[in-house]
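Every protein chain of the complex appears in place save one, which is left out.
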Amino acid sequence: MKEPIIQVKDLVFSYQSSDESLPPHRALRGVSLEVPEGQFLAVLGHNGCGKSTLAKHLNGILVPESGQVLIDGIDTRDDDRIFDIRQIVGMVFQNPDNQIVATIVEEDVAFAPENMGVPPAEIRRRVDWALETVNMQKYRQQATYQLSGGQKQRVAIAGILAMQPRCIVLDEPTAMLDPHGRRRILATIRTLNRELGMTVVLITHYMDEAAQADRVLVMDDGAVVMDDIPQRVFSRVTELQAIGLDVPQPSELAFQLRRQGVELPYDILTVDDCVTALAHLLEA
Amino acid sequence: MIRDITIGQYFTGHSALHRMDPRTKLVLTIAYIVVLFLTDSLPGYLLAIGLLVLCYKLAHIGLKVILRSLKPVIPLVLFTGILNMFFISGDVLWHWWIFRITQQGLYFAAIMSVRIICLIAGTSLLTYTTSPIALTDGLERLLAPLAKLHFPVHELAMMMTITLRFIPTLVEETDKIMSAQKSRGADMETGGLIKRVKALVPILIPLFVSSFRRADELALAMECRCYRGGEGRTRMRQLHMGGVDLAATAVMALICAGIILCNYLPL
Amino acid sequence: MAIIKTTDLTYIYNAGLPTQTTAIKDINIEIEEGAFVGVIGHTGSGKSTLIQHLNGLLRPTSGKVYIDGRDIWAHKEQIRQVRFDVGLVFQYPEYQLFEETVYKDIAFGPGNMDLSDSEIDSRVKQAAEAVELSPADLQKSPFELSGGQKRRAAIAGVLAMEPKILILDEPTAGLDPRGRDTILKLITRYHQEKKNTILLVSHSMEDVAKFASKVLVMSDTGVLMYDTVQAVFSHAQQIRQIGLSIPQITQIFIQLADRGYPVPRNVYSVEQGMREIQKLLQGREGGKP
C-alpha cells in the first residue's frame, strides 16, 4: 500500500508564554495520526483543544517539540524542503479577510505560484483552473473587497489550489460564513476530495459538516480521544457531550430513543437515515 | 456607510488614456510637471493648457470634475494672489487706501493660477484614468531598476498592494467599532479637546489590536503560500506598451519641445 | 402597545452613487413588549440594517421608527437616550473590548449614562453574574480571557446598561457547541428574569426554534412573516424557497407525516420529538392484544 501522505508520531508541542515566569502551555500532548492519500478527515474539538496547533504542524508553520511530522515522507523540521512541504499541504484559515493579499481576485489567486517562480503562462493556466474549480471564474476581475464572505473564502481556497497541493487543510473555513456560504464551501470541499482525489483535513465546529467526512477525529485537551467513521463517532453521544461537543439532531433523537429502550440502529446521521429507521420501526 | 468607498477618483472607461500603460502615464505626467516648471512664455502656457484640454476630451472627463478637484486649492490661490498685490511694485492700475493693483501683480497672480491649474488638472488626469491597482503596479515596475542598488523595491510594492487591499477592510472595521461604541453610549460629537481625545481611545485600541491580529494572520497565510520575499518571483500579468503609448509619448515629446522652444522665441 | 414599531421604513446605502443599494424597503413591524423574537433571513436580506435602525445608528432614508410609542428621530439630540433604551450587541462583539480590566470595560456603557458610582458598580456586578463571569475574571485584562469568555464579557457590557430592548446580532458565531449553548441559555435566563424584549438574529434555525417565542423572517429587503415559531415553521415550503431551512428535527417529523404516520408536523426540539415517538409506540403497544 502507498505510504500515508500525513504521518504524525507522538507529537508534543507547548506554547511559551510571553510572561517568562509562567510555565509553557502544553497544547498538544502526544498526538499520533496517519492520513492516507485521498481521505476526507474531519477534526472536532472544543475551543482551545489544540486543533489549530495540530493543523499548523501539518505544513511546517510550527515544528514539533518532540515527536515527528512527516509529509509525504519529508520531515517538517527539514528547513531546506519547507517550501516543498507547503506546496504539498495547503492551508486555509478561518477569516477570509485576512488571507487575501491582492485587490483583484485573479491577482490574489496568482500570488502563490508567483512566489514559487512559475512561468507567467503556466500561472495563467493554473489561476483559470483554480477559479473554475471553486466556481468563481465570473468574478476574475472583481475587487476582492466587494465579495461576500463566502465568495472571499472560495477565492482563498483557489489561492491554495493554484499551488496544486495534494492535501488541503482547512481550519474552520466556514466559521465566519452564513449558511449559504457554508453550503457552497462544503460543496467545493467535496468536489476537491471526490473529483480531484485531494486529501482533505477539515477542522470544524459544525457537526453536520463533520458528518460528511470519511473519518472523524475528536480531540480533547491536546489529545485524540476518538478516531473513527462518523456513524460510530456520533453514536457516542454521552461522551461527546461530556467534552462539550454536540451531535446532529437526527443522531441525538436516535440516541435518546435507544436510551428509552427503542431499538434503532447506531449509524443514524442524516434526516433521511432517521426517517427511514423510524418508518421501519413504526411499520413493524 | 462606507463599505463601497472608492479610494481615489478613478472613472472607469475605455478611452485611449485608460488603455495606456500606467508606466507611460506616470512618466508622461512627471514630464508634464517638469515642462510646466520650465515654461516661461505665453504661447508655452497656451500649449500646456491646450494639451490638457485635448487629454480631457480624449478621456471624456467634464469640466465639472476638474473644478471639483481644484476646489481645495482656491483659498491658497486667492491668498497668494492678494499678497502679491501688496508686495509687488510696478505700474499701478488701480488704487484704494492701502490696496493697489499693479500690472506686475496681476501678471504674477495670473501665472500662479495657470500653473496651479495645470499642475493639478494634469496630475489628476492620472488618477482619473488609472485604477489604484494599475498605478501601484506601474510604480513598482518603474522603480524596479532601483533594486540593483539594494533598494527594497519588491517589499515596498508588496506593502503598497497590501495597504491598498486593506483600506476598505479597515475603513469598514472602523465604522463597525464606532457603531458598536456608540451603541454603548460613547459620545464622539461633543465636548472639548480633552474629551474628544478620550473618546478616541475606545476606537483606537480595538483598531490597533485587530490590526495586529490581522497582520499576524496575514503573515501566516502568506507563509503558507510560499512567500519568501522578492527573489525568484514571477508575475502573472505582464504589462506591455502598445501603439497608444508610443503615440502619446510622441505627442508629448512634440509639445514639450514646442513649449521649451517658445521660451526662446522673441515674443 | 407595541414597544417597537416601524412604518414604511426604508434605507438605501450610498444613495446617489453607482453603488447604491436598497437594503430594506417599506418595513412595517410591531413587536410587543416582552417578546423573544428570533430574526432570520438569508444573507443580505437586511437584518443587520434593520436592527441598526432600532437604536438610531442608522437614520432612515424614509419612514419612521417608534420605540415605546415615540418617534426616535423627533428630537435628534435625544438619540443617545434611545441607545440606552435599546441595547445592541454586534457580531463579534469581543473585538470592541478596550479597557484595562473587564470590570472597566463592562462599566463603560453605564459610565456614559450619568449614573452614580455605586449604581454603576452594582450594575457591573449583576451583568457579570448574568453572563457567569467570576469576580476574579473581572479584574483580568479582557485580552487574557478565552474566546467564549470575551464574548460574554462584551455582552455583559451591554446588559449593564439595562436596556429595555436587547438586540443581539449572531451572538454565537464562531463558538464551539458548548459556548453556543452557554450564551443562548444565559440570554434565555436573562429574558425570563427581566421580562424585557429580545431580538436575536441567528442563522441557526435549530436555535431559533428552541429559544425564541416569535420569529421575524426577512427576505430580500422586506419582512416575509412575523409570527409564532409554530406558525412560521409550518410554512416549510416557503421558508425553503427563500434559501433558509427548517430545523432537522422538524424535517424528520414532516417527512414522517408525509409518509402517512400519525405524528405532528410541529416538532422543534429533540426532547419533544422523543416524546412524540414514544407516545406513538406506547399507544400501539397498548392497542395490541
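In this document, chain identifiers A, B and C correspond to the written order of the chains, with residue numbering beginning at 1 in each.
Criterion: contacts are C-beta pairs under 8 Å (C-beta built on N, C-alpha and C of every residue); 3 or more make two chains touch, one makes a residue touch a chain.
Rule of thumb we're sticking to: contacts and distances are computed from a predicted model.
Chemist: The hidden chain: which UniProt name fits, "Protocatechuate 4,5-dioxygenase subunit alpha", "NADH-quinone oxidoreductase subunit K", "Molybdopterin synthase catalytic subunit" or "ECF transporter S component"?
Modeler: "ECF transporter S component"
Chemist: Among B:I205, B:L239 or B:I260, which one is in touch with the chain left out?
Modeler: Final answer for the missing-chain contact: B:I205.
Chemist: Kindly state which of the options C:D8, C:E32, C:E100 or C:D258 is in contact with the chain not pictured.
Modeler: C:E100
Chemist: Decide which residue listed in B:A31, B:L52 or B:I111 touches the omitted chain of the complex.
Modeler: B:I111
Chemist: Kindly state which of the options B:V171, B:L239 or B:I260 is in contact with the chain not pictured.
Modeler: If we include the chain that is not displayed, B:V171 is the one touching it.
Chemist: Residues on chain B that touch the omitted chain in the whole complex?
Modeler: 2, 7-10, 33, 36-37, 69-73, 79-80, 83-84, 87-88, 108, 111-112, 115-116, 119-120, 123-124, 126-128, 132, 135, 155, 158-160, 162-164, 166-167, 169-171, 174, 188, 193-194, 196-198, 200-201, 204-205, 207-209, 211-212, 214-216, 218-219, 222-223, 227-229
Chemist: To test your reading of the contact rule: which positions on chain C touch the chain that is missing from view?
Modeler: 98-100, 141, 143-144
Keep in mind that, in the parts below, only the chains that are shown with their structure count from here on.
Chemist: Drawing the touching chains as a network, do you get a line, a ring, a star, a complete graph or other?
Modeler: Graph shape here is complete: every pair of chains touches.
Chemist: Farthest from chain C by Cα centre, which chain is it? Let me know.
Modeler: Taking each chain's C-alpha mean as its centre, the farthest from chain C is B.
Chemist: Between chain B and chain C, what is the separation of their C-alpha centroids in Å?
Modeler: That gives a centre separation of 46 Å.
Chemist: Can you give the whole-Å distance between the Cα centres of chain A and chain C?
Modeler: Roughly 30 Å, centre to centre.
Chemist: Listing for chain C: what residues touch at least two other chains?
Modeler: If we look for residues of chain C contacting two or more partner chains, we find none.
Chemist: Counting only residues that touch at least 2 other chains, which ones in chain A make the list?
Modeler: none
Chemist: For a test of understanding, state which residues of chain B touch chain A in their complex under the given definition.
Modeler: 4, 132-133, 161-162, 164-165, 168-169, 213-214, 217-218, 220-228, 232-238
Chemist: What residues on chain C touch chain B, complex-wise?
Modeler: Checking each residue of chain C against chain B gives 13-14, 17, 19, 52, 55, 57, 80, 83-84, 87-88, 90, 93, 95-98, 108-109, 112-113, 143, 157-158, 161.
Chemist: Within their complex, state which residues of chain A touch chain B.
Modeler: Chain A reaches chain B through residues 59, 61, 83, 86-87, 90-91, 93, 95, 97-104, 106-107, 110-120, 123-124, 127, 144-146, 156, 159-160, 163.
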